[in-house]
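Here the complex is missing a single protein chain, while all its other protein chains stay put.
As written, the chains take the letters A and B, and residue 1 is the first residue of each chain.
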Amino acid sequence: MASSSRALPAFLLRRALHSVVVIVAAVVLVFMVTHVVGDPVQLLLPLEATEEQRDQMRDSFGLNDPVLTQFGRFVGDALQGDLGESLWQRRPAAEVVLERLPATLLLVASAFSVSLIAALVLGTLAALRPGSFADKLITTTSLVGVSIPNFFLALMLVLLVAVNVKGLPTAGYGTWQHLVLPTLALAALSTGRITQIVRSSVIDEMSKPYVTAARARGASMARTVTRHVLKNAAIPIVTLSGWELVRMLAGYMVPVEAVFSWPGVGLLAIDAVEQFDFAVIQAVVLLVAIMVVTVNFVIELLYAWLNPRIRFG
Amino acid sequence: MTAVTPEPTSPGLERVIDAAEYRDRRLARAGRMVRSEKLAIAALLTSGFMILIAIAAPVIAPHDPAAQDILQRLRPPAWSEGGDWSHVLGTDQLGRDVLSRLLYGARMSLFIAFASVLVAVSIGVVMGMLSGYIGRWVDSVIMELADIFASFPGILVAIIVLSVFNPSIWLIIAVLGIEGWMIQARMVRGQVKALRETEFVEAARAVGAGPVRIMRKQLLPNIMAALLTLAVLELARLIIAESILSFLGLGVQSPDSSWGLMIGEGRDYITTAWWVVAFPGLAIVLTVLSLNLVSSWLRTATDPFLRHGKGAS
Partner (left out) sequence: MTEPTAAPLLEISHLNTVFPTRSGLVRAVNDVSLRLDRGRALGIVGESGSGKSVTMLSVLRLLSPPGRVESGSVRFDGRELLELSEREMTRVRGAGIGLILQDPMRSINPTRRVGDHIAEGLRLHLKLNRRQARARTIEYLGMVGIPRPAERVDDYPHQFSGGMQQRVMIAAAIACEPELLIADEPTTALDVTIQAQILRLIDNLRTELGVAVILITHDVAVVGSFCDEVAVMYAGHVVEQAPSRTLFTDPRHPYTLGLLRSAPEDDTSERRRLVPIPGMPPDLARLGDGCPFAPRCEFADDRCTSSSPMLRELEHDHWLSCWADVTAETARVPAAAGQEET
């Protein structure tokens, strides 16, 4: 009998360390980039302001200090929850960003759930009847779904709805109807990709002897698929789905938010960039990095849990 | 009378084939398979067509893509009411010819995508070779690096980098290339690890060839097929990535043209002038779709050989 817990903690520790490195790297990168170029002071003072006045303002914001000092200050503050002051909105950057977070989370959660469920159903259906009309239809649709940029799909949906369907709003936030179109636009790519992997994964598993063995014991096809195949096919599916979720969080939601004026973190990033609002830009990157890293970590956990070899040594 | 005995063959004496023959056998087989896949041929032709018009744009474009003509603004395509054949696909909000912008957009978008793939492949191949061939700590370091890069919220960071610095073409290429090397590296590493122990590499080593020479002459030709398959896939992905950036205003800038930029600029007019957005969008979808098809066909055409190792034919 093998011991259960030698492999697991070491594995998780490595992943945790990883995550920290990624967050730090992301933040450093953005910090360097935003502090090397761009001068927020320019926007705050009228054009006639003298160089002296600009310099004074920079001083007051601590922008004339050496970069490392600024970074040190930033990290110190960040660890206390203070991510700086949004020069654009005159509020703590942390507040600005966190205020927008729920909208993005809602959109991504909604799109991801739709993708996953649709893909599991469609992919399995296609895999159980390979080469059939249903399979070809599903495969073609996935292929097309993967080839459409989400902002274009979003715009086409807007066009379609504006002209034909009443009742589905194309901008804004608030009711569930507002969620429909953005979800569809964001989900298409992921649905296509996950369907493909579900299909190929299930086809691979169905050809394995343990499936024949299970059926030979009297399990029906339905039972075999749900209780035997899916669990084994799960590993590549979970891994890929995780990456799709990360993809959504890491930036694919930005164009969708832009098209639908969805008040989330993505739209905020674009606005902040236009306004040269360093604090908010940094805060957004930090937040997104944390989200991405968390999701990746959870995927690793799931993977370890699904694979008996890792879980039970 | 004695029984018929089979011809004596020495079981261990397989022919040692070299890298060139291995590759030739596979190309011949791939060639034979082209004829049997009509969809793949259509996809190949479509991608080829797109590349062709991109290259030929300066020659075949009817107008200067940047030429504005306010009197002609928002003219519909030639076949609709109000359109005329001097502007086959209509004009945009500044009176620029859509067809010409589409052609030059193809040129720009494809150029950026190709160049980015080249960057990603170059970095990826080098990293992958080093990682796979040398192994040990070099391998660990490179793989950790790849993991970290992969966990990065790449798109978001790209957005920020490009918004802070002036979005020149080369910067776009650099950013897109750098965020994509990991997947090539991982694949190359896998291949190299598998090939490292094969006979022709052993033979080359025995003759005294140094690692660089082996990498160049023995390993590289054999991973070409897999590399090509992946490169085509990445090309498709990068076309979409560039279009997202340009759509958000952070990629190609006016008066230059890119498919994503066209969509971004035409966004406000979508309900009144659908053609400004639809044509570039369609172009993206067609190109990406055919590239995806070509890539998946390439994978089936070349994979069995890689799986069986030594030139099974």
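Some notes on this structure:
Rule of thumb we're sticking to: a contact is a pair of C-beta atoms (placed from the backbone, for glycine too) under 8 Å apart; a residue touches a chain by one contact, two chains touch by 3 or more.
Quick caveat, the model's predicted, so the values are computed rather than measured.
From the options A:Arg14, A:Arg73, A:Lys136 or A:Lys231, the residue with contact to the unseen chain in the full assembly is A:Lys231. Across the entire complex, the residue among A:Leu125, A:Ile138 or A:Ala214 in touch with the chain not shown is A:Ala214.
Residues touching the missing chain, restricted to chain A, are 1-2, 206-210, 212-221, 228, 231-232, 306, 308-309, 312 (touch as defined at the top).
Following the convention adopted for this analysis, only the chains that are shown with their structure count from here on.
Here the CA centre of chain A is 24 Å from the CA centre of chain B.
Those residues of chain A whose C-beta lies close enough to touch chain B in the complex are 18-19, 21-22, 25-26, 29-30, 33-34, 36-38, 143-144, 146-152, 155-156, 158-159, 162-163, 246, 249-252, 254-255, 258-259, 269-270, 273-274, 281, 284-285, 288-289, 292-293, 296.
Contacts from chain B toward chain A in the complex involve residues 144, 147-148, 151-161, 163-165, 236, 240, 243-244, 247-248, 260, 263, 267, 270-271, 274, 277-278, 281, 284-285, 288-289, 292-293.
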